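Note that this complex is displayed minus one protein chain, with the remaining chains in position.
Letters A and B mark the chains as written, and numbering starts fresh at 1 in each.
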Amino acid sequence: MAGAYKCARCKQKVEIDVNVRCPYCGHRILFKERGAAIKELKAR
Amino acid sequence: MIPVRCFTCGKVISPAYDEYKRRKEAGEDPKKILDDLGMERYCCRRMFLAHKEIIDDLNPYQ
Partner (left out) sequence: MEIVFSSINDSAARFSITGTSQPFANALRRAMIGEVPTLAIEDVRIYDNTSALFDEMLGHRLGLIPIRTDLDCYIPQEKCSCEGAGCDRCSVMFTLSVEGPAMVYSRDLIPQDPRAAPAVDGIPIVKLTKDQKVVLEARAVLNSGRVHAKWQPTTTCGFKNYPIVEISDRCDACGQCVEECPRGILVVKGGRVTVVEGRLEECSLCRLCERACLNTGIGEEPAIRVRSDDSRFIFVVEGDGSLPVREIVQRALLYLKSQSDELCEKIGEVSGVTGDEEENE
């Protein structure tokens, strides 16, 4: 789970426990980081 | 991003978009640009006329 999100303002890696809020700057908008898995899809 | 092909006839139109955009910003008449670019049918022409490029508006929010 560690670093699954990124703060939209201070760009630091964030973990979500109770609140959706960046512990470093208090910003409430977080982006979910892209997983390491290779994504396979059909080109249609 | 401009669609790769014309929705209706399937002609590959996107390579012409860079030039279209540049000349349109220079104030040229879209009719003349599209004629020069070989966009003969009105289905392909509307792809350019009706397109709104939003990729530059989206990019800051990555």
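Worth pointing out:
Everything below uses one rule, namely that a contact is a pair of C-beta atoms (placed from the backbone, for glycine too) under 8 Å apart; a residue touches a chain by one contact, two chains touch by 3 or more.
None of these values were measured; they are calculated from a predicted model.
Residue positions on subunit A in contact with the hidden chain: 34, 38-44, in rising order. Contact between subunit B and the absent chain runs through residues 1-2, 4-6, 9-12, 14-15, 17-18, 41, 55-56, 58-59, 62.
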